[in-house]
Each structure stands twice: as structure tokens, then as C-alpha cells.
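Take a look at the structure set out below.
Note that this complex is displayed minus one protein chain, with the remaining chains in position.
In this document, chain identifiers A, B, C, D, E, F and G correspond to the written order of the chains, with residue numbering beginning at 1 in each.
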Amino acid sequence: GLIKFDRDREDRTGFPEAVYSSGKDYEDLIIIANNYFKSVKPNEKSSLLFTRLSKSRFESLNDDLSDLKEKGFNLDYNPKAKILRINNYPLKDKINPDYGKIGILTAGTSDIPVAEEAKIVIQEGGCEVISSYDVGVAGIHRLLPQISKMVKDKVNCIIACAGMEGALPSVVAGLVDVPVIAVPTSIGYGVSDNGKTALFAMLQSCAPGIAVVNIDNGFGAGVLALTIVKNH
Amino acid sequence: GLIKFDRDREDRTGFPEAVYSSGKDYEDLIIIANNYFKSVKPNEKSSLLFTRLSKSRFESLNDDLSDLKEKGFNLDYNPKAKILRINNYPLKDKINPDYGKIGILTAGTSDIPVAEEAKIVIQEGGCEVISSYDVGVAGIHRLLPQISKMVKDKVNCIIACAGMEGALPSVVAGLVDVPVIAVPTSIGYGVSDNGKTALFAMLQSCAPGIAVVNIDNGFGAGVLALTIVKNH
Amino acid sequence: GLIKFDRDREDRTGFPEAVYSSGKDYEDLIIIANNYFKSVKPNEKSSLLFTRLSKSRFESLNDDLSDLKEKGFNLDYNPKAKILRINNYPLKDKINPDYGKIGILTAGTSDIPVAEEAKIVIQEGGCEVISSYDVGVAGIHRLLPQISKMVKDKVNCIIACAGMEGALPSVVAGLVDVPVIAVPTSIGYGVSDNGKTALFAMLQSCAPGIAVVNIDNGFGAGVLALTIVKNH
Amino acid sequence: GLIKFDRDREDRTGFPEAVYSSGKDYEDLIIIANNYFKSVKPNEKSSLLFTRLSKSRFESLNDDLSDLKEKGFNLDYNPKAKILRINNYPLKDKINPDYGKIGILTAGTSDIPVAEEAKIVIQEGGCEVISSYDVGVAGIHRLLPQISKMVKDKVNCIIACAGMEGALPSVVAGLVDVPVIAVPTSIGYGVSDNGKTALFAMLQSCAPGIAVVNIDNGFGAGVLALTIVKNH
Amino acid sequence: GLIKFDRDREDRTGFPEAVYSSGKDYEDLIIIANNYFKSVKPNEKSSLLFTRLSKSRFESLNDDLSDLKEKGFNLDYNPKAKILRINNYPLKDKINPDYGKIGILTAGTSDIPVAEEAKIVIQEGGCEVISSYDVGVAGIHRLLPQISKMVKDKVNCIIACAGMEGALPSVVAGLVDVPVIAVPTSIGYGVSDNGKTALFAMLQSCAPGIAVVNIDNGFGAGVLALTIVKNH
Amino acid sequence: GLIKFDRDREDRTGFPEAVYSSGKDYEDLIIIANNYFKSVKPNEKSSLLFTRLSKSRFESLNDDLSDLKEKGFNLDYNPKAKILRINNYPLKDKINPDYGKIGILTAGTSDIPVAEEAKIVIQEGGCEVISSYDVGVAGIHRLLPQISKMVKDKVNCIIACAGMEGALPSVVAGLVDVPVIAVPTSIGYGVSDNGKTALFAMLQSCAPGIAVVNIDNGFGAGVLALTIVKNH
Amino acid sequence: GLIKFDRDREDRTGFPEAVYSSGKDYEDLIIIANNYFKSVKPNEKSSLLFTRLSKSRFESLNDDLSDLKEKGFNLDYNPKAKILRINNYPLKDKINPDYGKIGILTAGTSDIPVAEEAKIVIQEGGCEVISSYDVGVAGIHRLLPQISKMVKDKVNCIIACAGMEGALPSVVAGLVDVPVIAVPTSIGYGVSDNGKTALFAMLQSCAPGIAVVNIDNGFGAGVLALTIVKNH
Partner (left out) sequence: GLIKFDRDREDRTGFPEAVYSSGKDYEDLIIIANNYFKSVKPNEKSSLLFTRLSKSRFESLNDDLSDLKEKGFNLDYNPKAKILRINNYPLKDKINPDYGKIGILTAGTSDIPVAEEAKIVIQEGGCEVISSYDVGVAGIHRLLPQISKMVKDKVNCIIACAGMEGALPSVVAGLVDVPVIAVPTSIGYGVSDNGKTALFAMLQSCAPGIAVVNIDNGFGAGVLALTIVKNH
């Protein structure tokens, strides 16, 4: 086969293989899904994520993977996050309260899909998520109470997603003492440069202690947050 | 002569010709200064600004323009702003309380030279300046009281200078109802891209009502502020 | 709800919340519109703008927001500006002659949509607009009389929109003494770089006193103009 | 004074104010140092870092801050890291074994200064450092044993610095399960683009769970590592 | 005719004219195909490649070139490589064992189309190909055995294709002593910059002896590999 | 020798070899000068230009080329243009009134060096030059009379040099019917991007019929102007 | 009306108003066409060009402008050039042998549309065109005879269009003594950067005397060529 699975990954990193679907042929997605679950033993819990999967491709998979469904697998699709989770057990079974909590913020409503991608990855990794969306620095009076609340809820890490307000992570990191993960989004127009302005603003923040990931990379932010909280 | 003065400018815009010194030959600076004041009538008040003038070039001019000094002209050099003001009357004589007040903020201490350039231009234009430096958004608890104070002092316009915290004007504009002029500075390293990241962050701010000028352009920000407050 | 309204904005800035529609899910637009007017009291005047709304999405909203129409709200769509105004009173009722007049120029015909976006925002803010389109610096003989006319009409601020002739604001600012707001547009090809060449040409203009906003940001230019003229 | 200290920072983040010296006037550095220690009480332990300080400026400070030395303060300068530490107690007194250990790797010998900047910041924050320099991915046989060793030494976080081999953090993150912090350096020529190629290569790594900071930002990497390990 | 064939090319370089189809009018493709084979003598072996040809355009050509098919020509289309080969003899007849073998690697599954483009060009040039796909540096344990195998198979040159892991050729070149050809692909998002990040990472590799070609240029990589192995 | 002269160039293009001095070793400059004039026959008129030659390098050459001076050659150095002309006859002997006249404009005083480079090249080519410097579009009332004058003087081609006012050639080309050559200069700061903003603004001008050359390339503009007027 | 015609243009520059259709509303195109010919007197020859007009928009105009056709106007559409010529007399009637001849070259077949745009503009301006397409520098043996032929045909100016071989104008200018106009095209992929690589390669050519225009700007190249040859 053309695709080589990294089955040790879950042991090493705490969450299963995630297939980056964008740009893959549809036929290859079907092969990947079928091959992945071929060797699952009876009663073994198993799941696989397809990220960046459009709604229409999900709908086709939903038809074409009926064999898997007959074997007891569910196809849970989150249209905001554009993630398909194929699994034989519910996501909530994974949550482990020992891992603590992770907070997720967005500057605008258009940044929500990236935040949702991170949320599902974190839940798949067994950690609880607290989120607050559409709190930008241009309206600082809306932002401050949300951060206070997260501090009171004792989050162990905060993910801040923003496309047009790259300063959100700076303001947050100036107020909390847990690690802050900044996710630039490709939202905006003109000089937003598909997210590069937000990315650069985040990287050159004056508030030290900020971790940055690639533009729109909710997936990477989620995995990083898990790696941080699991290393307690 | 090679240089053509724009003597109508002061009438049109409220401040005198300002010579952009950087990149001009030293000999040309001397010619410009001498020509400019040649036609000044006895008792006529007159002044000329040289911007972007290094300290060492000022010191040479101070020697080589002794003729002008004998004719009653002063050479006032501001080393932070890098502006030389040649004049036969003090700057404070120009201040006209009817123009109101203009506030100037900087995010860090390294942004101060740009702010000082704006300050001198505004004072030359006859307007009072209130300034507060080194108030960044990463320490929001330091910023909010400064803005409150400016609002209480009834400034008619605020200039915000920042290199590493392009969000400063956004936060300010979200809190006041006067025009905010954003001046990106070339302070920073790595992805700061000599000020482009700050510039772009300011241009794509979600807080509408922000006017942006070129990187390090304290001069332009000052003139714009004057144009705004004089059009009351 | 995912979206947080900024209802204080109108008090602070003189015009209502404007929803940036591009990139939002259609379902969210409906929720926003319905929620926004839920708490409007009988006989209270209220309006909401949706910017960057395509014609086809407007047509769907026109069907799906029939409830609002029954409650007496109108859906006025301007296809050049791509703005939908939902309201229970006509735009002309807002005009307040005390605010003065704002002039709007475009270099070419293709820059008109950006100018129209600014125009509607300014009218929503209560200010009169005088416009003159397709006057580029390459045909200086067409431009000069238009500017003379605006000066005679005593505009308090001029907005100049241009994609392929970034020098338009420079030429204008050299001739008038009111603030000039430059709006680069993404019109052009090759080295126009989707508006960045116009943006940069405007920012580095030799004529000081020019305020620049993001590429295609007619909205921001309108709000800035309002903030300037209302601070008289 | 022009400079506003953030004295709460140490409480919030676990390390003292660090002055970014590059681009500040020499006179301001002296004022900052003197003001900072003015209010230190007898027997109170206190320290201050000046980062990005050239050797020649250090030598001048060493002469001009003799007053501080008389009061019992030491000026420890690390020429690779370009950090001056002014303090009245040795760095090793700060190390707290509870915080665990942080590993630091560099791809080449030219990346060492950035690594050393991180090292001093981490030690100032009280954490032990294990380092291994000049291990690039182009010689994978040199890299693998170094990573094995760090895993055996139970580091809680790894910082990987590289200018010409942006893949170093990817390879490392594929082999360990602790958070990996990637620091691009400005080492290289031609398309290295002063570190942007390394930065982008690190951000788009296929190995998820990598935190990235600004180019040459050893300081930020050190603070981020401290924030992560202290949140155990 | 508008198009000028380079019929000497095959003699000089060992493979036939290849038409870059993308951006050419469909009508021109038909003219090219018909003209090319017009002068082929009976029993003369002849072939022509159309690269970057979409599946739908191939299907149209398949109908519209029925004349050629009647004259004994086959239209072999490889949908991954997007290459159409029109010919009157099978590809395998070209393979000449004297040329040795060329290895092809990809970092991810999405890089496979570029690898396949190279493969067909090399086979057309008469050389055997050994390939191994989806072996990235982030999972070094999957990569090392693949390289060992190629070394044992005595490949004379290795082509490494990667979009998100620009370091793949560096790692390979550090382990083998045959020339390594690096092909950046446009796979990725955010800072991948359509392949420029991979391209630059490959060019600035510390492992010397790497030849780089344009982004997605599987064709050029294949021709270069042939030129190298044929010059034994 | 390392350097290959192109002695046919003067016949083909109407002006002699010009050595681009910047970046060449000083020793090579001496060799070039001596070799060039070695084969000049008694009474043969000959000249050679060194462009981009710093004043200090000229002064050294003036000493080290005393042999040439003894053979009757002059070393004429223009410090604004940074051109050294080595010759055995005066520049004015070259002027041929049949070639017509070429006009040269600059937007600011800082653009003059580029204009002077063009001027000397044109005179070397035998054509008369009319120049007017420091006429920018921001002060259109200064520009229009200068252009009128050039039209009355019947120039056959106009060269317009500008760094901060890329629109100068557009305005000029809108008013005259001779070819306009636009020369962007690297004057400016911030978004001027070392001349790229002026270059791009000139290239995308709405006034067709403008020829553009490289940033600061007064040399190329001069040669192009000569090629145009000599092809009458 | 929104659009202001520049009816003096033909007198000034020798060819009529050309409407840049791309990005204009279809309705505006109809208005422009009808308005333009409204004031044409009986028997007056008149024509108007629409550039960058897609085939489908032409077909609609062909239907919707039937009124013009009834008044004796023809709609001649060139699908390669994407130019519509509305006129009441044939193009060949314009050719004036006194203007001489202009040569047009392209590097590849994909550059032909740009060349055709230039060709029609030149013919509209009354000048004869000689063209030779698909002659790239990579096959120098095909290029040299074409240039010889143009020299023998005594062309007065050569236009060279190329996307992937920016060196074409350099090679040509090294061989001829007439002005060479270089037109970069957006053909290519990867680092071609939509024509910027060709543009920059042309601008920095070592062969002086080359005039460059914007990417894909066949129109501007045509007008420039006319301006040059008409100024004989």
C-alpha cells in the first residue's frame, strides 16, 4: 500500500493517527479507513480521525463505509471542525479528569472552526475543554472577564485563536501564568496575508512564554496542549 | 538651485517646510538652510525643520551655520527625535490653546524616538501634547489607567506608536471616541520585518476608525493629527 | 450563543454594529439578524449592517428573514457596496447637517465598490457624502476641476480610493487642507499585488497628512471619516 | 521616568524583569539598572538581566555601575549569550530540583549563542539544563544517541535551535513524548532569509506537538520552557 | 504553425518532446498531437508525452484523437502523474539495464503525484525505478530501513519529493554517496507558501551534494536523473 | 585575462563599454583600465566609463593610473553620478544636434544621483540633456510648468526618476506624446522597500506608453533613451 | 455617468480609448459601448477596444449590442488576445507604412495571448507587425535565425514576451540596435511567482537599452512601441 501507518504514535503521544484528508484522493481515504480497522480485535476500542474533510466528502464516505458501520463503527462528523471521527466508543469515554482542563479562546466568530479542530483533538486525547469565543482585544471589556473565569476554573493551558487580532495571546499571556498557545488563523483580507500578519504578530509578542503553531493549525495546537498537560 | 522650496505649504497645512535630511549630501543641507532664510524680513518670525538628522551632522551644521546664528537664529536639536529646528523664536510661542490637545502613547521605550518626532512637529504646528510612554498591551494593567487619564484630559486625537505590539491602537480605539493614529515602528527582530508586521497588524485591526501612516513616520502622524484638530 | 454583540458601539462611535459576513456560515447570519432585533422595543429605531454580503446570499436572507419583515423591518441591499441594511426607518432620516460633508473620489471605475461601501457607512453615521468617480492622476486635467469643486462645497474630509494609481491621495493632499483618507483597492494585475502596491505608494507619499486604511476597507475609511468630522 | 518596570512579573512568571538592551540608548541602560535596585532592601536577594548586550557596552557598564558593585552587586556577563546578569547572589542558588530538567540541542555550532541565551534564562528561573550542541539532521548518526541520552536523563521539555536545519525539531518530536520548543536562528545565507526558512519549516512540521518562537528568541524559548515545567 | 518542435531533443537528451499542457488551448493540443506524428515512417517507434493534463482533458483527447488510434497509436494516461503518453510501443520496451536504477522517495502520501511524474519520465528515458512513498523524517524509524534497502539495491541516484518535510533530502544525502535530487512539492498550508518553504529548506541544507529543482517539477527531476545516470 | 571586453558594443549601441565597478576588486579595475587603452592608436579618440565608483576608489585610481595620464588621458569624475570617465577628448565634442534632446526629471532632491548617472551616459552617447529636478506630484503646481517647458523645448524622450512618488511618470505620460522612461530609485524608508514600491507603482501605471528600468538604473535609462532617439 | 471618457487620448497618443473590461460589471460595459458611439457623426470613422474580455462576455455583448450593429458597427473579437474591437471600418485601413514595422517574439506557445494583445493594439495604432512565436533561449539555434530575419526586415522596435525565459530580451538586445520592449508573462509555476521572476530577470538584464512593462501587459507594450516609432 501507498500509505504507511504510524501505529506507535498513540502510545508515544496519547492520541491516534489523524489523517490529513485535504489533497488526498477520495479512493485513498476509503482504503485508509478500511485498512486501519482491519486488524482491530473484538472488543478492542479503536478510533481514527480524518481532519480537513469537507462535508460533501464526509457524506460520500458515510455511504461507502457501510461495511465499517456494520462492524459496529460510528462515523461522527463535526462540520465546524471539519473532522470525521470513526470509532467504536463515544468520545466522552476518553475524558480523564487527571489531565486537568484546557481553555480555548477565539478573537472573532470566524476563528471558531480552528478552535473546534483543537477542541476535538484535545477531547480525543482525554482532556476536558472550556471555551469562550468572539472575545477580541478591540473590545477589551468583553475579554477580561472571560480570562478571569478561566483562571478561576484552573485551566492548565490556554489556546488563543485569532486572525485579525494577533495581539490576543499577548494580552492573555500578560494576565495568566499557564502556557499560552497562539494559533493564527487565515481570517481577514488585504494585509492579513492569509494569516501571516497574525502569525508574525504572535511570534514577536512582547509577552514571553507564548508557543506558536502554523496558521489554522488547530490540530497541532491541540496536540501540543495535550503534550504539555500530560507531562505533569 | 537644485532644491525647490514649497513656501506655500505653511499656509496650506499649518507648519513650515521640513527637510528630510537622510540621504542628502551635507553640502546641500547647508545650501538649503542658507537659501531658506535669505529672504526673511527683519522681525519676521521664521523656522525650518531638518528631520532625520544625525547628531554628528547636527554638530557640523552648528559650526558651519554660524552666519545664521549671527543673524539671530537658534539651532535647537532634539537628539531623540533627531530633529533640528532653526528659528528666531521659541517653540512655546507657537502653542495655540484653541487647537486642543493631542495624546501620544508608545508601547515600549524603543518606540520613543518616533513619538518624539511627532511631538515636535505637533508643537511646531501650535498644538499641546500629552504623552505617556512604555505602556504595552502585554501589560494591560499599565495601559488602561493611562488611557483613562488622556480621556479625562480631553485629548482630541491620540497617536499610538508601537513596533512589537501592533495591537496597541486597536485596544486604544476600542476605548476612546476620538480619532486614533497608528504609527508602526521598525523596532523588533526576526519576523518584525523592520516594522511591516506592526504596520499590517495595525491596518487589519478590527477596531474601525484607525488611521495608519508609514513605518517610523512620526512626522506624518504629527501633520495628520494637526490637520484633524485644525479642521474643527 | 457563539456571537457576542457590541451594543455599546453605536453610543461610542456613532454607528451600529456591522457584521463582516464574508467567511461566516449562512446559518450564523440568520441567527445574528434575529437575535439582534429580538430586544428592540416598539417604536425604537434600529438598524444593522451586513458588509461583504454577496448578492445570492442576500437573496436567500430576503426569503429567510420574512419574520423580521413582518415586524416592520426593511432589507435594503446595495449591490455595488455589497452591504445589506436591515432597518425600520430610512437612511436619509439619519443625516445630520451639523456633521458637515465628506467627499469621496475614485481613480477608476473599478474602485467604485469600495467607495460605495464607505458612502453607506458614512450615511448610516448621519453625514452627507459628495462623490466623484473615475478621476485618475494619469489624466490630471480631469482631476483638478473635481477637487476644486469639493473645496468649494466645503467638504470636511476627503476619501480617495485607488488601486492602480496610488498617487491619487498625494496629489489631492497637496491641494487641500482637510484630512485625506487613502483607501488602496485590490484592483489591478501583475505587480499590483492585490492592492499592496497601491497601499505602499499611499503610505510613503511625500504629501504629509494622509491617513491610510487596509486594502479595500471602505468600511474602515467611512468610520474614520465619521470619527474625524464628529470630533469637531 | 520613561521606563515603567513590571515588578509583578517575577511573581507571575518565575523570573525577573529582563531588559532588551539592543536599540536602547546607553544612558537609559544606566538609569534602568540604578532605578531597579534602588528599592532593594538589605539582605533581599535581587537580580536583573540585560539581554542582547554587546561586549563593549558591557565593558562600559562595568565601569559606570561601580556604585552598584560597591553595594554588593555582581555583574556577570556571558559573552556567547550576550546576557548581563546583575545580582547579589549566585545563579546556582536559584536551582530548584523540583522543577525537573530541560534539554537544549543545536543543529550547528553557529546556533550556540541562541541556545546559551535560553540556558541562562532557564537557570535564572531555577531549572537545571542539559545541553548537546552541533547535532544536525544531516548527520543523523550523531543526533540519535544524543536524544536517547536526554530521554534517559528524564528531561521534561526539549528546546531545539537551528538555522540551516529546520527539520531538527521534527525529528526530535518524532522520537520523544515531552513538549519540544523549536527556535529558528538567523544563521545561514541565500535563501535562509535570516531565519525565516527555518521558522517556516518548523511551523509546518508534520510532527505535531511542537511549539515555535520568534527567530533567535532564545529568551522566549527559555521562559516558555519554564512556564511549561512549572505548571506540573 | 504556432508551435515549433524540438525534434533533436531526443537525440541530445534521451527522451522525446514533452508538451506542458497546462495553460494551452485544447485546440492547440490536438494540433500538436496530429502534427507530431504526421511524419512518422511505417514501423518507426515514436512517442510523445503531454504533462500536466487533467483527466477530463485526457478523456476528450481520447475521443478526438481517434485518427491516431486507427494508425496504431495508444493513449496511455496515468491519472496520478497526470501524464498522457501517446505511442506505438509499450513503455517497458524502452528499459535499458545498462542505465542502472533510480530511487524515488516521498515524505507523505500527498507528494506521490510529483513522484509519479518523475517515474514515468525516467522510464520513458529507459531507466528502471525503485520507489518508496510516505516515509517522512518525523518518523525516522520508518525512513532508515527504506534508505538501507535502496543502497543495497545499488541505485545510482535518489529523488526525494517533499512538501512539509524539506529536510528529507538532507537526511538522505547524509546517509548515501550517490547524487540526491530534491523536489519540493506545493503540499501543505499556512507557511508552506505553496512549496517555497520546502524549496528553501532544501536549498540551504547542510548536507552538500544535493541538486534542487523547481516546486512540483517531477518532470525536471526525472530528466536530471537521466542526464546524470546516462553520463556514466 | 579574466575580463572579456565587448569592443563591438559602441558600434552596435552608440556608446562605449561601461564597467560596473561596484563589487569588483580594486586590482581588477586597474587591469581593466590599462588593458582597455593598450591598443588605442595615436590620435584615435577613446573613452571608458566606470559606473558606481565611490569617491575614495576614484581618488586611488587617480594616483595609480598616472601612466594613462601621461599618455594624454583625463580622469573626469562626477561625484553625484559616481561615474569616472577616462578619455582623451572632452565630452562636449561628442554632442550631435541631430539626435535631438532628452529631458530628465526627478521627484525629489535625493533622486538626483540617479538622474545624473543617466545624464552622463546620454551625453557620452552624443545627445543633449535638459533637466529639471525636485518636481514632485505632491506639489502639482510646481510640476506642470516644468513639463510645459520641456514640451516647448521639443524633447524627444523624457526620463522621470522617483523613489517616493512612483506616480511622477504617470502624470508626465498623461501630458506628453513622447516616450517616457520611468526610473524607480531606492530613496525612502518603511514600505518604500528600497525602491520596489516605486518600481511597482510605475509598472502598473494607468497611463500606457511608459518604459520602466531597474531600481536606480540611471545607466540603463540613459542607454534606452539613446536607443530610442537614435532610431529616428 | 460613472465613467469619464478620455476622448483626447487618440489625438495625443495615436490610438483610441481602450476599456479594461476585467472586473467591470457587465451592465457597465453595455453603457460604455453605447455612450461611446452616441456622438459619432455620419461617415465618421470610429472604433473602441475592450481588452481582457472573456469569450462568454463577448458572446453576450454580441447579442446585447445589436443596436450598434444596426448602425453599421462591427464587433470583431480576437479570442487569443481577448480583445473586442467595435468599429465601422476594417483594421487594415488604419495601417500607415510610414510608421515602419514592429517585431513581436514569444519564448513559448503559452505567451502568445500577450503577444496578440500587443499586436492588435499596434495595428489599431496604424503600424505593421511581424511576429515569430515559440522561440526560447533554451533552444538558441531556433532563436538566432528569427532575429536575423527581423533585422533584415528592418523592424524599428522589437517586443519580446516571455514567462519562463526572462532572458529572451537580453539575448535579443545583445544582437540588435533597435529598442527592445520586454513583456513578462504570468506563465509558469512554482517560483515563477505569476510572472515576477520573469519581470525581475528582465529588469536586471545586463544588456542595457531594454524597456520593461507590467506582467502580461501586452497592451502597454503595444502603446509604448507605437509611441517610440511615431516619434521618428
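Rule of thumb we're sticking to: a contact is a pair of C-beta atoms (placed from the backbone, for glycine too) under 8 Å apart; a residue touches a chain by one contact, two chains touch by 3 or more.
Only a predicted model underlies this, so the values are computations on that prediction, with no experimental measurement involved.
*Asks:* Any idea which of E:Val19, E:Cys157 or E:Val172 touches the chain not displayed?
*Replies:* E:Cys157
*Asks:* Would you mind spotting which of F:Ala167, F:Leu199 or F:Ala221 touches the chain that isn't drawn?
*Replies:* F:Leu199
*Asks:* Looking at the whole complex, which of E:Phe50, E:Tyr99 or E:Phe219 touches the chain that is not displayed?
*Replies:* Per the contact definition at the top, the residue touching the missing chain is E:Phe219.
*Asks:* Provide the residue numbers of chain D that touch the chain removed from this figure.
*Replies:* 109-110, 112, 133-135, 139, 142, 187, 189-191
*Asks:* Where does chain G touch the missing chain, residue by residue?
*Replies:* Interface with the chain not displayed, on the chain G side: 107-108, 136-140, 144, 164-167, 170-171, 173-175, 188-193, 197-201, 203-207.
*Asks:* So that we can see where the missing chain sits, which residues of chain F does it touch?
*Replies:* Within chain F, the residues touching the omitted chain are 2-4, 6, 20, 22-24, 28, 184, 186, 194-196, 199, 214-217.
FYI, only the chains that are shown with their structure count from here on.
*Asks:* Between A-D and B-D, which chain pair is linked by more C-beta pairs in contact?
*Replies:* A-D
*Asks:* Over half of interface residue numbers shared between chain B and chain C means same, under half means different, so which is it?
*Replies:* Answer same: the two copies use largely identical residue numbers here.
*Asks:* Going through E-G, B-C or A-D one by one, find the pair whose contacts repeat those of B-F for over half of the pairs by residue number.
*Replies:* Copy of the B-F interface among the listed pairs: E-G.
*Asks:* Just give me the whole-number Å value for how far the CA centre of chain A lies from that of chain E.
*Replies:* 36
*Asks:* Round to the nearest whole Å and give the separation of the Cα centres of chain D and chain E.
*Replies:* About 46 Å separates the centre of chain D from that of chain E.
*Asks:* I'd like to verify one number: the distance from the centre of chain E to the centre of chain F, where each centre is the average of its C-alpha atoms, in whole angstrom.
*Replies:* 47
*Asks:* Which chain B residues reach two or more other chains?
*Replies:* 139, 189-191, 199, 203-204, 214-215, 217
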